[in-house]
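The complex appears here minus one protein chain, its other protein chains still in place.
We call the chains A, B and C, going by the order they appear; numbering starts again at 1 in every chain.
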Amino acid sequence: MMAPKIPGIGLAKGLWLTLKTLFQRPPTINYPREKETPVPRARGVIALDIEACTVCMLCARECPDWCIYIEGHKEMQPPSKPGGRPRSRATLDRFDIDYALCMYCGICVEVCPFDALFWSPEYEYSEGSISSMLHDKERLAEWLKTVPAPPALEAK
Amino acid sequence: MSGLLENFWVLLALKVAIIAAVVPAVSLVFIFAELKISAHMQSRIGPYFAGGRWGWAQPLADGLKFIQKEDLVPDDADRPVFKFAPMVVLMSTLAVFVIVPFSPKLVVRDLDLGVFYALAAGSFGTIGVLMAGWSSANKYSLIGGLRAGAQLIAYELPLVLAVVGVVIQAGTMSFNGIVAAQAAPVFTIGEFAIHLPYLFQGQVIGFVIFIIAMLAELNRTPFDMPIAESELVMGYLTEYSGLRFTMFFLAEYAGMFSMSAIAATLFLGGWYLPGLSSGALEVLGPVILMAKVSLLVFVIIWFRWTFPRLREDQLQSIAWRWLIPLALLNIVGTAIAKVVL
Amino acid sequence: MNPSEAAEHFAGLVGAGRFSSDFGTAKVFVPRERWVEAHRTLKPHLPFFSWLSAIDWSNERAVGEPAESPVEERYEVLSRLGDVTEGNAVILSTDVPKDAPSLPTLVGVYGGANWHERESAEMFGIVFEGHPNTAHLYLPDGFEGHPLRKTFPLLSREVKPWPGTVDVEGMPGETNTEAGDGEPEAEA
Partner (left out) sequence: MIDNRLAAIHASDVSVSVELETPEMTLNLGPQHPSTHGVLRLVAKVDGEMITSVEPVIGYMHRGYEKLAEVRTYPQITALVNRIDWVSGFANEIPFMVAVERLMGIEAPPRAQYIRLILTEMARISSHLVFLSSYPLELGAATPLMHALRERERVLDLIEGVTGGRFHPNFNRIGGVKPAAGGGSGQKKVLQDLPAGFLADTRKAMDEVDDVCDDMVNLVLGNEIFVKRTRGVGIIPKDRGMEFGVSGPNLRASGVKFDLRKSDAYLPYANFEFDIPTGANGDCLDRYWVRMEEIRQATRIVRQAIDGLPGGDLQAKVPRIIKVPAGEVYVRAENPKGEMGYHVVSEGGRGPYRLKIRSASFSNISVLPWLLVGQLVPDIIAVLGSLDFVLGDVDR
């Protein structure tokens, strides 16, 4: 099939290739000193917009791994117009994602009807112990500023 | 002072001390060269941080790390043999340097039977490997050790036969004698005397066989079956750790050094370079030899990072079906040429 | 052949009365006694043994949704055979009663059935008579139970409460009405 004609020519071709590569510039990146910018869509970490969340629990229900823990309570809010009725609004007490359990499927981000969850491509949040992989709502909210603009789309 | 230096034993001790210091140091350089060359052949950078620029201190750092590690001996191991094996391997490679001439005078002992001594001392290391393989009480190690033994039987013969051609041509078994023979002009054109190493004086076949057999002797790819990371998980080295592993490791590179030095001396003219006066050779001899050795070491590294590994039975068949008949032909050819010319 | 033709053709070859080709999947129902014989008949036509597995049809369920209408309690053993020329394939199916879950082995016909039958044996507790190796394939030695039976609970879902129950504390005097109906609670 690919039988070399002259004995040893196959060996010589391989040697030539490695010798050529020896003098080429390696394409590696010197992590952690240099860093690649991850693609905007990369599923690195989930960011939470606390204000947008209405404690509807959809994300916690649709999560395949049951790794989102939400608690909330209702609060009376002053009426939006003077003389209007006071409104009740659900307020978030707890929103934890256990990244030790999360399988980064992104279903929570997709089902969120109020646009409170976002993917951020940040990836440097490994921890020494499994228990500290649980991010509370303050930590999740901090990721929000790392959420990039979505990439431009290919013209159809 | 000069009287002291002329004392045979003092001089010998001094030379041995130099060997014992220089060989490990050079081996470290070769280890670093292997790390870097292999990395760049694979589109990588290799060691980068240790020691600042280029990661030059990586072999030292590795050595320090190995020394700190616990010296583990398996429960079922044959303890004295297990502990002694790395020393046998390291000693056998160091012993070869006794006869390697770095310059006309810089040689520990120029034996008349230097060639025999070098090959005998070099293959002695395989006994250490067999000891390591047997005493580790590990099936992988055992197979690795036995493969090394089988390899020795297959490759010692072509190795010796390949050298015979050179010995016939030089008419001596002394290493310095062989270099001196290569320093003699082959022929003269007018005023220019043409000097050629034995490689270019018809010993091409001998040289190729020697290099192949040398790779097998050193257990380097494509003949690294006794180690074979992917199947035997480092073979006879599996159970070694810490300082004892370091000894094996150092012995591998010291072995590369010693075998390359033998090859450079026998086939490439050793410390001799045409056009230099004997005084200059006395000073530059070690540099010239090291340059030739480095070239051979590069080739060994180059092969390792290009070729896959052969199978034990294929190696045997190459040795017995091809190399030994070829080496014998080479001897006959050299002898006829010697008589006729 | 399209799937319905294939189902009819192969059912005719093995002499089976029942076959289906719903959703493009040809399936032939073989009586338990003729299981091995049917495979032997089909082997020259369908030499490729794709897989063998089983379904536990059960009304008592520890996992998944409860049955809407009762099903006939049985194990259904499926084996998929195919050819490697036109892509014809068929699933052979037979029912094994729950009180005596055993079936003759196919190892003599298709060597590849070996591991698949071992898997089904440990996962469903079906005995394959004459199988050369009955050791566990996946499960550790001494594992009790048959994990793919519907009555086998999934421990990770048993020990942890579902975090999706609505846990919004109502206002004083207000009753919490929307417990777990799946609809998002919009802002008023």
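FYI, a contact is a pair of C-beta atoms (placed from the backbone, for glycine too) under 8 Å apart; a residue touches a chain by one contact, two chains touch by 3 or more.
This one's a predicted model, so the numbers in the text were calculated from it and none came from an experiment.
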Omitted chain - touching chains that are shown: A, B, C
Chain B, residues in touch with the chain not shown (by the definition above): 38, 41-44, 139, 143, 221-222, 224-225, 228-233, 305-314, 316-317
List the chain C residues touching the unshown chain? 22-25, 27, 47-51, 53, 55-56, 63-65, 67-68, 78, 80, 84-87, 89, 91, 110-112, 114-115, 123, 136-140, 147-148, 150, 152, 154, 157, 182
Logged for chain A, residues touching the omitted partner chain are 1-4, 7-11, 13-14, 16-18, 21, 27, 39-43, 62, 64, 103-107, 109-110, 112, 115-120, 147-156
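As a convention for this text, only the chains that are shown with their structure count from here on.
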If every chain is a node and every touching pair an edge, decide which shape results: line, ring, star, complete or other. line
Out of every possible chain pairing, which has the most C-beta contacts? A-C
Among the chains here, which has the CA centroid at the largest distance from chain A's centroid? B
Rounded to the nearest Å, the gap separating the Cα centres of chain B and chain C is 63
For chain A and chain C, let me know how many angstrom lie between their CA-based centres, rounded off. 36
Among all residues of chain C, those touching at least two other chains are none
Name the residues of chain A that each touch 2 or more other chains. none
Quick check on the complex: what are the chain B residues that touch chain A? 37, 39-45, 48, 302-303, 305-307
Quick one: which bits of chain A touch chain B in the complex? Just the residue numbers, please. 11, 14-15, 17-19, 21-24, 26-28, 30
In their shared complex, at which residues does chain C touch chain A? 160, 162-171, 174, 182, 184-188
